[in-house]
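Here the complex is missing one protein chain, while the rest keep their positions.
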Amino acid sequence: MEGFAPKASSYASQWDWFFFVLVTVSSIVVATVFVAIVHFSIRYRRGVNARREPVSETFSNRLEFSWTAGTALAFLAIFWWAAAFQLRDFVPPEGALQIHVIGKQWMWKIQQPNGVREIDEIHAPIGRPVQLIMTSEDVIHSMFLPALRLKQDVLPGRYTYLWFNADKPGVYHLFCAEFCGTSHSRMTGRFVLMTPTEYSRWSAAQPEADNLARQGQALFSSLGCSGCHSKSSSVPAPDLHGVFGNPVQLSDGRSIIADEAYIHDSIVLPEKDIVAGFAPIMPSFAGQVSEEQIIKLVAYIRSLSTERHP
Amino acid sequence: MSDDPSVVQFPWPTVARQREGVAFGMWTFLGSEILFFGGLLLTYAVYRTLYPQAFNSGSAATDIFYGTINTALLLTSSFIMTMALRGSESGSRGVVAACMLTTAAFGLAFLAVKGLEYAEDIDKHLVPGPHFPLHPPARLFFAFYWVATGVHAIHLLVGILVAVFLGIRVALRQMAPESTAIEAASLYWHFVDSVWIVLYALIYLPGRSGA
Partner (left out) sequence: MSETVSAAEPGKAPEESEQCESYLEAGGHTLMSWLTTTDHKRIGILYAIAITFFFFIAGIAIGLVRLELMSPRGLFLSDDEYNRLFSLHGIVMVWFFLVPSIPATFGNFFLPLMIGAKDVAFPRLNLLSWYVYLLAAGFACYAIVAGGVDTGWTFYTPFSSLYSNGNVLAAAAGVFVAGFSSIATGVNFITTTHMLRAPGMTWFRLPLFVWAIYATSVVIVLATPILAMSLLLIIAERLFGLPVFNPNDGGDPILFQHLFWFYSHPAVYIMILPAMGVISEVFTCFARRHIFGYAMMIYAILGIAVIGFFVWGHHMFVSGESQFANLMFSLLSFLVAVPSAIKVFNWTATLYRGSISFEAPMVYAMGFVGLFTMGGLTGLFLASIPIDVHVTDTYFVVAHFHYIMVGGSVSAFFAALHFWWPKITGKLYSEAWARFAAVIMFLGFNSTFLPQYIMGYTGMPRRYHVYPPEFQAYHVLSSMGALVLLTAYMLPLVYLTWSLFHGKKAPANPWRATGLEWQTPSPPPEYNFEEIPRVDTLPYEYHPENQGGPFRPQGKVIGGK
């Protein structure tokens, strides 16, 4: 870990610049107020001879108006700048490398796209967009990568996302920033950025590197999903080919795009969104499947769609 | 309205001013109460939008018979409370005492019916827990049901205690029927009553409309 507040992406450098400008502006404001107070304190201290007659009404009204308008405009300008900065990098580009993250009291479980599992460590390549898809098994955690100036809460029962495009290899901090109980301060780890070649070498060298979707397929039959969701099944259940990423018509008239969150909820909260034309007979698997297994199932169901529409 | 000096309390200059002040204070407090229940209603609104079907099925499992009786009881009690206030304005001790106590009696009847309903709900395992008969999100409905009716019942209980207390003191001549406390109590009572009307609509009606 190096230097004072290391940065590992161009975004982090821009962030620092923004921060620096704010610090400068604020310092000017503080200095102005300070100088004014000190100046008046000396000039108008008691017992000293000075002009003390009332200021005219028009003058004070004008003064009042100008600093109100002035601050309002200054604040709007800062807001505008901040908002623009925020929105520019909000949507991740297509084709980002997807790494799954599960927070759990008090560890981070990472699932690389090729099935490699890590604990309290994220390895990621520089020079290409990487997206973290995160969820929690228990309480709220927060993924904090100071070197990227990024942070995102990790919630139970929901997916949240974070993406970055790093440019400086190195080993950086990874913190849990949301208080999550006893060992919150020990829920830390290493964030390892590598060149793409190093990264592929590293991931190939890991044991248990197996395709996530293939692991999901195995689960799909061992958990009994295929008992209903297969062509040969007698139970009326929807065919899962081509579901992922496409709109699903629900029985209450709404239509929803089937994303990770939707598939996730279909498994643990099946009564939430019922597919049109089917009875709500699918049992909830809450408590029987772990978040890690769900990630695999989702990967499998996703693969059923990509196979069809390459 | 009599200007009995014994009604005036420190630090008010006159009865009229005190009356205004007490009503004002009570309204301010009720403003606070509205936000208290508002937090709960917000929770309801969010979950009902998320899980419309679960809320309908939850609502359908409640006992509208008890709910409706209770609505009638409370509406009547509010009417009697208004008569107590009239009595207070005209200074008739008997009317105030009798009406306050009757109001309290109706409140008690409400709680008794509510008790029966609770017993039935528990019998049907409508308490979120291991034997809960409905789909999981309906638990959210019943969480709301128990918290909302529970909090309402506590409010009502406070109202009953106040009504009994005031009624008895007026009857025993320890307090003038014109006391500004009567008006404060009646404002509070009407508020608790209105909360019930809203709860009634939210708890018993959803699953029953339409289908």
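By written order: A and B. Residues from 1 in each chain.
Operating definition for what follows: a residue touches a chain if its C-beta (ideal position, glycine included) is under 8 Å from a C-beta of that chain, and two chains touch if they have at least 3 such contacts.
Since this is a predicted model, take the numbers as computed values, not measurements.
Chemist: Touching the left-out chain: which of A:P156, A:G170, A:G227 or A:G242?
Modeler: Checking each option in A:P156, A:G170, A:G227 or A:G242, the one touching the absent chain turns out to be A:P156.
Chemist: Of B:A105, B:A143, B:L157 or B:A171, which one is in contact with the hidden chain?
Modeler: Considering the complete complex, B:A143 is the one touching the chain left out.
Chemist: List the residues of chain A that touch the chain left out of this view.
Modeler: Residues in contact with the chain left out: 1, 4-5, 15, 18-19, 22, 26, 29-30, 33-34, 36-37, 40-41, 44-46, 50-55, 60, 63-64, 67-68, 71-72, 75-76, 78-79, 81-83, 85-87, 90, 105, 138-140, 142, 144, 146-147, 149-153, 155-158, 160, 173, 175-186, 188, 268-269, 272, 286-287.
Chemist: Spell out, residue by residue, where the missing chain touches chain B.
Modeler: Residue positions of chain B that touch the missing chain: 5-15, 17, 20-22, 24-25, 28-29, 31-33, 35-40, 42-43, 46-47, 50-51, 54, 127-129, 136-137, 139-140, 142-144, 146-147, 151, 162, 165-166, 169, 174-176, 179-181, 184.
In this text, only the chains that are shown with their structure count from here on.
Chemist: Determine the centre-to-centre distance between chain A and chain B, using the mean Cα coordinates as centres, and give it in whole Å.
Modeler: The answer is 45 Å.
Chemist: If you look only at chain A, which of its residues touch chain B in the complex?
Modeler: 252, 269, 271-272, 274, 280, 284, 286
Chemist: For chain B, which residues count as touching chain A in their complex?
Modeler: Chain B residues touching chain A: 50-54, 135-137.
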